[in-house]
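Here the structure is laid out as structure tokens; the discussion comes afterwards.
Now for subunit A:
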Amino acid sequence: MQHLIILPVLLPLLTGVALLIHRGGALTLRRTANVLSTIALVVVGILLVAASTDDTIRYYALGDWQPPFGIILVLDRLSALMVLVTSLLALGSLLYACAGDDEQGSNFHGLFQLQLMGINGAFLTGDLFNLFVFFEVLLIASYALLMHGGGKARTHAGFHYVTLNLLGSMLFLIALGILYGTMGTLNMADMSAVVPTLDTADLGLVKAGALLLLIVFGLKAAMLPLYFWLPRAYAAAPAPVAALFAIMTKVGIYSIIRVYTLIFGEQAGPLANLAQPWIWWLGLATLALGAVGVLSARDMRTQVAYLILVSVGTLLAGIGMHNEAALGALLYYLIHTTLVSGGLFLLVDAIAQQRGKAGARIVQSRTLTQPATLGLLFFAAAIAMAGLPPLSGAFGKALLLQAATTAQQYWLWPILLGSGLASLIALSRTGSTIFWRASGEKTGITLGPLRVTATLILIGGAPLMVAFAGPITAFTQATAAQLLDRDAYVESIIARDDTGGDA
Partner candidate 1 sequence: MIRPRKWLPMPLLSVLLLIVWLLLMNSIALGHWLLGGFLAIVIPLITKPFWEEQPRIKKPWLMVRYFFRVLLDIVVANLEASKVILDPRGRARPAFVEYSLEVQENFTITMLASTITLTPGTVSAHLRMDGKTLLIHALDVDDIDDMKRHIHERYERTLKEIFEC
Partner candidate 2 sequence: MLDFALKVSVVLFAIAVILNLYRVAVGPSLPDRILALDTMYVNSIALIVLFGIWLGHRTYFEAALLIAMLGFVSTVAVCKYLLRGDIIE
Partner candidate 3 sequence: MSLLLIVLLPLLGSLLPLLGSNQRRHQCALLTAAMPLIALLVTLRETPGVLAGEVPRLAFSWVPALGLDLALRLDGLSLLFVLLILGIGLLIILYARHYLAEADNMPRFYAYLMLFMTSMLGIVMADNLILLWMFWELTSLSSFLLIGFWSHQSAPRKGARMALAVTGMGGLALLAGFILIGQIVGSFDMQTVLDSRDVILADPRYLPALLLVLLGAFTKSAQFPFQFWLPQAMAAPTPVSAFLHSATMVKAGVFLLARLHPALAGSQEWLYLVSLTGLVTMLYGAYFALTKLDLKAILAYSTVSHLGLITMLFGFNSQMALVAGLFHILNHATFKAALFMTAGIVDHECGTRDIRKLKGLWRYMPMTTALATITAASMAGFPLLNGFLSKEMMLTESLETPLLGGLAWLIPALATVASILSAAYALRFVRNTFFDGKPRDLKKTPHEAPFLLRLPVLVLAIVCVVVGLFPALTATGLLTAATDAAMTMPAPEPHLSIWHGFNLPLLMSTIALLGGLLVYVLRQHLFAFHRQFASRDSLAIFENAVQRLVRFTQWAIDTLENGSLQRYMLWVVISALVVAGMSLMGIETLKGELATQEASPLIIVGAVITCFAGLATAFLHRRRLISLIMLSVVGLMASLIFARFSAPDLALTQLAVEVVTVILLMLALFFLPQKTPKESSASRIVRDVLLAAGFGGVVASLNYALLTRPLNSISDFFLENSVPGGGGHNVVNVILVDFRGFDTLGEITVLCIAGIGIYKLLNRLRLFMPSSDSEGRPWSPDRYPMILASVSQSLLPMALLVSVFIFLRGHNAPGGGFIAGLVTAVALILMYIAHGVEWAQQRLSFQYQPIAVAGVAIAALTGVGSWAFGYPFLTSSFGHFHIPLIGDMELATALLFDLGVYLTVVGATLMILANLGKVTTSHRPSKQKEKA
């Protein structure tokens, strides 16, 4: 139990390593190992969430080096939640992949686990440089997975994705350099403790570092104007990978939340909440642009990619609102959008397979082999993504709308509601084209039970999140409260009896 916190990193690492040590081997065995490990990860995620509900912030000192000197993993409500969401998404994606996508190239299963390791590490770490390292782990794994199966579109989108992220990594290092060079520490809690005591002469520098971090995280989160890699990369990725990628933008979102509540939050003295105004406007812009993109999409995958952009914008706007209710609301929305957009990627792939030559393009095509099943799932996913009741998207949006202050309402309400309407119009067009305008011979390709299960697990999240909206929102609201209680966080991590980094 003591080592539970590190399991989300270690379990995928060891599984991944075991799967990669030989390139060949029985596929069934690999699949089984991967699925079992991912299920175990779900269990770990549940246990972590359960552990986090007592509102104590626990940390795991790697190498037994206490903070702020050693690297720590921190378990609070947010990190536990993110790990759980990741593992659920992973399970869905993985089951889908096991229906055949994993055979399209080499080493899928091992890379998949390492991807999870990177993501979970990023969510858990309490050290800013370690966050960089895990960013790189998850990026390199995502590069490899993006290329899974090959193809011109993937290569090309991949190059853009890789190059932009390389530039992002450089900026991350510069920002880290600035922050270390001024604060003398890397532990985020310690940074939080140091920030208010900073010399005025250093404030501008720290601000530069903090805002550069925003560029870096914004790039990951696909914030305008840094989102350009997203539509093509997501549209080009193999379906299960694209589904798993639904959490990638959330890594950026998570980092933004973490850094700008913990380090540069309310208590940061002159630097308090320095990023929120940026995040607010850029988030709204992203939201609007995402809506435009959703309408413009000629292809279902691209459409889902823009839906992700819409959700990113929504989340960013929520962060920009910087109040507790908004934070809690956006966390609820985050769970919803991650699971459902992941499921939608899978679904779109399944639909495309049954449409013959038309694939994912939004044009008239053959009748689907299983119009009822796919139609029902699409209907549900579309409702959820567009933010209509009775599915979870509506709750998320309603919570956010409620959380807006009067001044924020003028911007948030029309844009958020308008984007919902745009999604509704676009998705109804897509749905009616795909399911209603179809005619002609069926391809006969059917959706296997594995794929149905996978898609159901993810899209099923939408009704489940409605049914259990009470406890879930209670959790996310408590998470928001915990996030804003910076003192408690810092106190539970930094025992101030040594000569640490704070001046």
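Candidate selection criterion: all candidates are chains of the complex that A comes from, given by their letters.
FYI, a contact is a pair of C-beta atoms (placed from the backbone, for glycine too) under 8 Å apart; a residue touches a chain by one contact, two chains touch by 3 or more; residues count from 1.
Everything quoted here is computed from the prediction, not taken from an experiment.
Participant: Given the complex, what touches subunit A, 1, 2 or 3?
Facilitator: In this complex, the candidate that touches subunit A is number 3.
Participant: Quick check on the complex: what are the subunit A residues that touch candidate 3?
Facilitator: Touch list, subunit A to candidate 3: 2-3, 6, 10, 13-14, 17-18, 20-23, 60-65, 68-71, 105-107, 110-111, 114, 117-118, 121, 129-130, 133-134, 136-137, 140-141, 143-144, 147-148, 150, 159-160, 163-164, 167-168, 171, 174, 177-178, 180-182, 184-187, 190, 201-205, 207-208, 211-212, 214-215, 218-219, 225-226, 228-229, 231-232, 278, 289, 292-293, 295-296, 298, 325, 328-329, 332, 372, 379, 383, 388-390, 394-395, 398-399, 401-402, 413, 417, 420-421, 424-426, 428-429, 432, 435-437, 439, 469-470, 473-474, 476-477, 498-503.
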